[in-house]
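Notes for the one structure printed next.
Missing here is one protein chain; the remaining ones are kept as they sit in the complex.
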Amino acid sequence: MTDRSLEGVSLAVSSRLPFREIALCAGALAALYFLPSFLTGYWLRVLISVAALVVASLSVSVLFAQLGMVSLAQFGLLGVGGWFALRISHGMGAPFELALLTGGAAAALVGLVVGLPALRMRGLYLAIITLMMAGAIQVLISAFGFPDGGAGILGKSTGARVMMARPFLAQGDPAYFRYAVVIAALCYLLVLAHVRGRPGRAWAMIRRGEVCALAGGVHIVAYKVWAFALAGFLAGIAGGLLAGGVGQLDGSAFPASQSIMLFALTIVGGAYSSFGPIIAGLLLRAFPALLNELHVDGNIATMVFGVGLLHALMTAPQGIAGQLGDAFRAVGKFFKGNGGTAA
Amino acid sequence: MNSRSAFLAIIVGTLVAGLTGTAYAADSKCGANTGKPATGEPIVIGGIVSVTGPDNFSSSGLAAAAYFQCLNANGGVNGRPVKYLLEDDAWNPEQSSQVAAKLIRDQKAVVLVGNMSFVDCGANQGLYEKEDIMVVAGVGVPRDCFFQKNYAPTNAGPRVSNTKAVMDVAQSYPGKIKRLVCIAPNIPNVGEWSCTGAVAWIKKQGGDGKIIAFDPGSLDATSIILEAMAFKPDVISVGTPKGMAVPIFAAAEEQGLADKVHFTGPASLYNLDFPRAIGKYWDGKVTVDMELKAADAGTPDMQNWLAVMEKYGKASDPRDTFSQAGYLAARVTAETMLKLDPIRIDRQSVTAALRNVKRFESDMFCSPWYIGDGPRHNANHAGPVSLVKDGKLIPKPACIESEDPELDDVHVYEKVIGLAK
Partner (left out) sequence: MPDFTPFLVSGLALAATYVLSAVGIVVLYRASGVVNFAQGAVGALAAFISWSIVERGGPESLSWLVGVAVATIVSLAYGRLIATRLVSTDPITRAVATLSFALILLGFMGYLWGEAPRRLRLPTDTMSFELLGVRVTLTRAIAFGLGVSVTAVVMLFLSHSRMGLQMRALASNRELSAMLGVRVFRIDGWAWVISGVLAGVSGVLLADLQRLSGQALTFAVIPAIAAAVIGRFASLPATVAGALAIGVCEALLTPVPVIGPFRSATPFIFAVGAMLWMQRKPVFVYR
């Protein structure tokens, strides 16, 4: 894919804080704080899933936007992260935060394992090898199942199932939604810190030209591995959030096809924009939920999804976020143009 | 929903109804049976089924819907109609938790009836206990459905069913059944769990058993059959959903095993399409366990179920054992609510009343059913076994009581409430 990461970046270096962006984000967070009181129980749960999938989509877009690498294994890594989070939560009675971090760390490690063979590959081959990894993870998860309170590493409960304990601060659904949004915001900040820091610059050099990066003294393997680890960590966090949201995870919910869907919808949402993962999360969970609310037959919903995805792939290479961005810019130009002539 | 065959079925159904239906239509009895439609404030009842996905698991909810419509046409619950909301969870635990929140928190359902889902029991256990709402399920499948305080299925469950199937084969061929292979999908709380009862039972009889858990996504039925045969079994139980069972039976047919080993399966195979799907080769060679009595028993409650489905259900609604289970779930809930003061029907009173159901009889059951206030509910553990013959499932007359060791605590509770034999 042609590297579009630098389009829209202003040439003038600015050391001012981006006040407008910070104000927008603060406003959005405040709005999200008050959102639960307007939502039905159904939509509250849907948006909890959306928040988790926003983090998942973020993991895909980090690899894609920063390094141009396609990973079709991220949803499998969600499963891995969720597995470890559940195991720690049930097995050690650990608080939710610890379980979440452990899930993230475990998924980061597995992400590393996924990334190592892929380091030398690019394009379609990279995509295919990550797809194969996703297939292998799917078999493992199916065979082991998810922890449900049984003893030991692989133990299964012989009586009632144990649900994952929610965070101390966020037991009920509205509180958990706010918690999930905060976690998602923290993940965004983590990615931002990376992008604006040393790793981001190294990734940018690798993306523009590996030979130049090597000549510039960038340790290519290390930074690629770092990117895979970060993406794995984010996917693991998303898995933990999902596990806490529902209370359990289902072994059949992490097939390789879901990883492809995650990637596809991240592209459709817009991999190069910050809004992209949010749109992808909404498309992955809110849109099917809307169709189910309207009692559209599930098979029809699958068809609508396929048609929409196809249409998006054909008409919007920048993703929906790109289209929205274009629309905003057009509107802004319209007003500025008028203002200009009027003045 | 199968629209093409629905169209055909409507035509056929109308013809059949024209010939025999008049007898049915007059016979549907529901609730107080006043014959007058209910007009009061609706009582909201919910149901969660799995429609879209690997299989269409909804006949239980559809039967409950039909019963409630019949109830509303016959005076409802002391004048109040039932508003039955059926939701699809598409085999997805996230979606299941979403629709459960919708039914319980948004729609303020007082009880859930006719549930039929692989994922509902696990995903919503916390919510059901937190909101203290009872679920009178049509069909429970995973272990979680039979180990909850608030979940009471009218069916027996795959573990109990599998044990009964194997017991029946052992009884039919006394002294010859010593080695069992149980084939199940590798979902731990569904597949393997459903086989452990049968294996435990045969070991208690001095035999030996092996569980083969396979990946449902794999395409290699022949290897599964070869692995089973390597154990040299006398009986093979195919403890899988009916769609997955067909390739396994096909592979066994390819190896010509029908005369070498006895084949059987739990109630998940009890479906009217199943004999045709596995073909004439298996005629008279496969037994399938039933959780309830056969649809053509001709007994009063059975006829009533058929009449209710005829008049208030759609022609495309399957008339299978799960439909029977949904009808029973709806009937017990309606009759319990009829005993309450209609003004004071809310979640608390309905939950308390349902927990007080210590004896519910129907000629569809082999023994009386109950809910009770115990920590778990598995009241249905006896039923007949059927034989695949002439493209149909022909039930054997006797009811078999399952001797699954895991039911010991259930038997203890039944002694306490006075139901034990």
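Residue numbering begins at 1 within each chain, and the chains themselves are lettered A and B in the order written.
In this section, a residue touches a chain if its C-beta (ideal position, glycine included) is under 8 Å from a C-beta of that chain, and two chains touch if they have at least 3 such contacts.
Note that the structure is predicted; figures quoted are calculated from it, not measured.
**Student:** Could you tell me which of A:Ile128, A:Ala165 or A:Leu290 touches the chain that is not displayed?
**Tutor:** Touching the chain that is not displayed is residue A:Ile128.
**Student:** Among B:Leu86, B:Met116, B:Ala198 or B:Ala245, single out the residue that touches the unshown chain.
**Tutor:** Of all options in B:Leu86, B:Met116, B:Ala198 or B:Ala245, contact with the hidden chain holds for B:Ala245.
**Student:** Which of these touches the unseen chain: B:Glu227, B:Asp283, B:Glu335 or B:Glu401?
**Tutor:** Of all options in B:Glu227, B:Asp283, B:Glu335 or B:Glu401, contact with the hidden chain holds for B:Glu227.
**Student:** Can you tell me which of B:Tyr84, B:Phe274 or B:Tyr327 touches the chain that was removed from the display?
**Tutor:** The one listed residue touching the chain not shown is B:Phe274.
**Student:** Of A:Arg208, A:His295 or A:Arg329, which residue touches the hidden chain?
**Tutor:** A:Arg208
**Student:** Among B:Thr52, B:Gln107 or B:Asn304, choose the residue that contacts the chain missing from this document, as touch is defined above.
**Tutor:** Touches the omitted chain: B:Thr52.
**Student:** Pick out the residues on subunit A that sit against the missing chain.
**Tutor:** Interface with the chain not displayed, on the subunit A side: 1, 70, 117, 120-125, 127-129, 131-133, 135-136, 139-140, 143, 208-211, 214, 255-257, 260-261, 263-264, 267, 297-307, 309-310, 313-314, 317.
**Student:** Please identify, in ascending order, the residues of subunit B that touch the omitted chain?
**Tutor:** The list for subunit B reads 1-4, 52-56, 186, 213-215, 217-224, 226-227, 230, 242-247, 250, 254-256, 271, 273-274, 277-279.
We take it that only the chains that are shown with their structure count from here on.
**Student:** Could you work out how far the Cα centre of subunit A sits from that of subunit B, in whole Å?
**Tutor:** 39
**Student:** Please output the residues of subunit B touching subunit A within their complex, sorted ascending.
**Tutor:** On the subunit B side, the touching residues are 1, 51-53, 87-88, 90-95, 97-99, 101-102, 104-106, 119, 122-123, 125-126, 143-144, 147-148, 186-189, 213, 215-217, 375-376.
**Student:** Could you list, by residue number, the parts of subunit A that touch subunit B in their complex?
**Tutor:** Interface residues on subunit A, with respect to subunit B: 40-42, 44-46, 49, 138-139, 142-143, 145, 148, 156-157, 159-161, 163, 173, 242, 245-253, 255, 285, 288-289, 292-293, 295, 297-299, 301-302.
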